[in-house]
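Note that this complex is displayed minus one protein chain, with the remaining chains in position.
Note that the chains take the letters A and B in the order they are written out, and that residue 1 is the start of every chain.
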Amino acid sequence: MRQYLFTYQTFVRFTNPVVNHHFRLRCQPMKSESQRVEEDALVVSTHSWLQAGHDAFGNRTLVGCYLLPHLSFAFASSGIVSLTGEVCGHSSGNDSLFRYSTKLTTPTAELREVYVPDGSNRQKAEYICDYVHHLLSYRQEVTNSSTSVGEVMSLRQGVCQDFAHVMISLCRLNGIPARYVCGMMVGEGQTHAWVEVFDGRFWIGLDPTNAVAAGYGYVKLSHGRDASDCSVCKGVFGGNTCQDTMVSVSVFEI
Amino acid sequence: MKRKNVKIGDLTDNMDMVNKWMERYGVRFGVYKGGVFKEQLFPFDSVPRIISNDDWLYLERGLKQRVKALNMFLWDIYHDKNIIKDGVIPEEFIYSSKGYMPECEQVDPFGGVYAHIAGIDLVEGKDDNWYVLEDNLRIPSGASYPMIARSITRKVSPQTFSENKVADNRDYADLLRDMMDEMNDGRGIAVIFTPGRYNSAYFEHSYLAEKTGATLAFPGDLFVENGMVYYGGMNKDEKKRVGCIYRRVSDEYLDPLAFEDSSLIGIPNVMEAYKLGNVALVNGLGNGVADDKGIYYFVPKMVRYYLEEEPILNNAPTYLPYFREDYEYVLAHLDKLVLKEVSEAGGYGVIFGRDLSPEKLEELKQMIIENPRAWIAQEVIDFKDLEIIEGDGFVERKADLRAFVVSGKETKVWKSGLTRFSRNPNSFVVNSSQGGGFKDTWILLDK
Partner (left out) sequence: MVKCNIISPTKANRLFWLGRYVERVYMTLHILRKCYDRMIDGEPSDYELLKSKLDPSQTYKETADFTMGMLYDEGNKSSIISSLKFAFDNAILLREDITSESLSFIEMSIAFIKKCKSDNVMNITYLQNITDWMLSFWGSCEERITNHGELSVIMVGKSIEKMDLSLRFNYPFNTIDLIYTKLNGIDAGLRDLLFDSIVEKRLDDSIKQYRALSNGLAIDYGDEILRELNQLVKV
């Protein structure tokens, strides 16, 4: 068991006042057998309503609003979590949901041809993780949050989200339930994405970007069918404005 | 003109007058042509579809049964999933359906109703059997057209309606109002939520609002605070709680924070209010999983599974290449069948095997072999044509019937329906966006 101190914060500045601001956040650490939340706290700058709850995948959510004019919006989530380092979590009861492809993870013809040697789900997934790691090269700013597997495959480049999507696509093609994970990692200044696969009893975390098991040092925020289920912060507001967003993330072992 | 034992000559002779009134009330629908929104009058043909009392009693029983089973199916899918566990429906038909929404898992819609307004599309075959072609459980439209047509035809030709005993269909607003009142349950006001004027069914949204007394709400009129939905007034402090939203915005655009984030026509965080049970959504969310083309095949099985009854209404004979025996049959009879893509993701729509060249047929065959799950096949139903007026005479054209089933505490079938016909003599497609028109549907009270 190792302990980590994490902080996730977002600061948004608007050039002109905005009104009727509604938001939905998924920025708190998930509670599971492999990730115990020892302590956590959340602050949200301006709000007239704030409510904690869970989404369809069991992720912790916060919804709320601020209707009056304001020029900035900020929130910070921080705390201490203990990780078991075993890369596992129990069945969530609705694991079948993660067997089927989504808009962002629809496999290409090329992926359908990929040969995966026989073995257990875990062995196959580890093979795929490695395969994807070598298939793509890491490059920022060639893809965005809504880039599909098809586009990534033609670019052969992308960031952690894209690595995760391609891996998920391949796992599902091979009959392995796979889900997208959004979280934070030691030594990484922004959110990170990796994959969890189901081996029949447990969910196992694998990180195709770094071709390692996602064990110690990986603080999980949320999971879903693909990245679109895991956005950390979504908001809508009224007003004619430009916005400047600063996000900072840190994880330290203590 | 005399039809069966029905006299409608006075009505068909006065089409000009009918059309004048249609224009006066702006009975329109919108279409997008080349990205430009255009509104046009919805062509009305005054020769009604006539359904005998006996036929109607049969349809009514069948429709109630079908919609009850569909509502039970939706509850089951978003809760215990017994129908999957018991092997009646393979799970992949659920989880890979575009209409399945994980966000609805374990959410209890008020009164357990998902499909408050179901539009069931039927055709009458030349064999005198009725067949269900499609269930529409999301936001079926069209009821307003026969409603207003009836109020006009009664004005123009009172004689026709004193000579024939036709069930009054202007009570649709009452059905809707009562259901909305039940769903609202005294919590606040009821609204009809429209995406706006440039929606093809905007006429209907505004007309139903007027006739039910509900408030027509536009994007921006509603907001969520403290887990409740409110309608905001001119005065900043003035707001009214909303207890029931008859929403005419599709699932994925309804809440930009829970679903499609680019939606400008949604109500942010309305999903939260729905989950908390603070607002009823009419229709419920996630219904797409039950009116999917792939799921259609299983509806008769649902009726047996949930109600332990034999289905009263027939499906069109349908095959799922997903199942081995159907697979063989479909590939062998491709030239006689109608093929439909389950998710419409490839944009192939409806394909008549008999219209394809041998090469195209082979292409289709390969696509089915590649992904059998993506297709359903149906026998071509030879359906009865209905007469329409063309020039000074009558011609026969294909027509379907959309029956409306309203479910609140009880399930009721509206004694009418929207009959749509195709102008094109060779077309089986009766879609109103493709130049067709509509007819009133008469349910005769006398035998």
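Brief remarks on what is shown
As a convention for this text, a contact is a pair of C-beta atoms (placed from the backbone, for glycine too) under 8 Å apart; a residue touches a chain by one contact, two chains touch by 3 or more.
The structure presented is a predicted model; accordingly, all values stated were derived computationally and were not measured.
Here is the thing to keep in mind: the chain we left out touches B in the whole complex.
Taking the complete complex into account, B:T215 is the one of B:N14, B:N53 or B:T215 that touches the chain left out.
Across B:D181, B:E260 or B:E379, the single residue that touches the chain missing here is B:D181.
Among the residues B:G26, B:G112, B:P158 or B:G349, only B:G26 touches the chain that is left out of the figure. Listed for subunit B, the residues touching the missing chain in the whole complex are 23-26, 177, 180-181, 184, 188-191, 197, 202, 206-207, 209-210, 212-218, 220-221, 231-235, 238-240.
In this section, only the chains that are shown with their structure count from here on.
A separation of 38 Å divides the Cα centre of subunit A from that of subunit B. Interface residues of subunit B, counted against subunit A in their complex, comprise 91-92, 95-96, 101-105, 223-227, 256-258, 261, 268-269, 272, 275. Only residues 20, 22-24, 48-49, 51, 53, 55-57, 63, 65, 67, 94, 96-97, 99-101, 225, 229, 231, 234-236 of subunit A touch subunit B when the two sit together in their complex.
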